[in-house]
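Since the structure comes first, as structure tokens, the remarks are kept for the end.
Removed: one protein chain of the complex. Kept in place: all other protein chains.
Right after this comes subunit A.
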């Protein structure tokens, strides 16, 4: 974390624990959060290694090509998790799909956190007219009809930008309202502390007061919020893809895989097509939420563990 990077250069004669070091110790002691972290890292590594792993697990290199001769085969030695209705290997699609789902979730979260933090901290710090203006804009964004906007933008931008980035941008640009509100309220509370007044009185510029004094003290909230957001934005991607407005159909994602399983005969008789993506989505979301809870406990100075 930033504090450690900044102080790493100077030698410390005595072991001194920064608030971050205390939080890290607490987090490492939280079993559920640690198991979840290991699981999530494993999922990320597996999906990142998809091009190397897939050929060993299933010998079909092309994940998008339809193969009619291999439709809906149950799991066997050639296809560890079987094939879907179009004859594509489920295991391979699961690995590649994870890349897309996690990429969409992470990128959208990044956009949301950056936008939300900037808007929220500026509104909270300056207050007055700036605050009113930014918060009314936030309300506007929060109340925007999400689905309609996604559908319209998808149609307009189809072919201009890669469909995947349209989705990321749309999710990101429409979801920062909540973070902005939380950051603003946190900044408002933190601003009352005399150290902010002290920073102003020693001639620190407003930008520096926000970045060096306020943000480090609300960062714990932002971190917890962003993990929970990460989980919910993966769900958003899944849901949109299931409805057909998300990731382009030819690109595999966990949501797209589920979307193929909306027929009764697949749901009842061919669980290998929809069970793997459903299970991996559930497990990933759960583990991210556990990490979020663990961070919340670790970063809260009042919780003792």
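Basically, a contact is a pair of C-beta atoms (placed from the backbone, for glycine too) under 8 Å apart; a residue touches a chain by one contact, two chains touch by 3 or more; residues count from 1.
In the analysis below, contacts and distances are computed from a predicted model.
Student: Just to verify: the chain that's not displayed, which of "Peptide/nickel transport system ATP-binding protein", "PTS lactose transporter subunit IIB", "Lipoprotein" or "AzlD domain-containing protein" does UniProt list as its protein name?
Tutor: UniProt lists the chain left out of the view as "Peptide/nickel transport system ATP-binding protein".
Student: In the complete assembly, which of A:74, A:156 or A:197 touches the absent chain?
Tutor: A:197
Student: Which listed residue, A:26, A:93, A:184 or A:213, touches the chain dropped from view?
Tutor: Only one of A:26, A:93, A:184 or A:213 touches the chain omitted from view, namely A:213.
Student: Please identify, in ascending order, the residues of subunit A that touch the omitted chain?
Tutor: 3, 6-7, 10, 12-14, 16-19, 193-195, 197-205, 208, 212-213, 216-217
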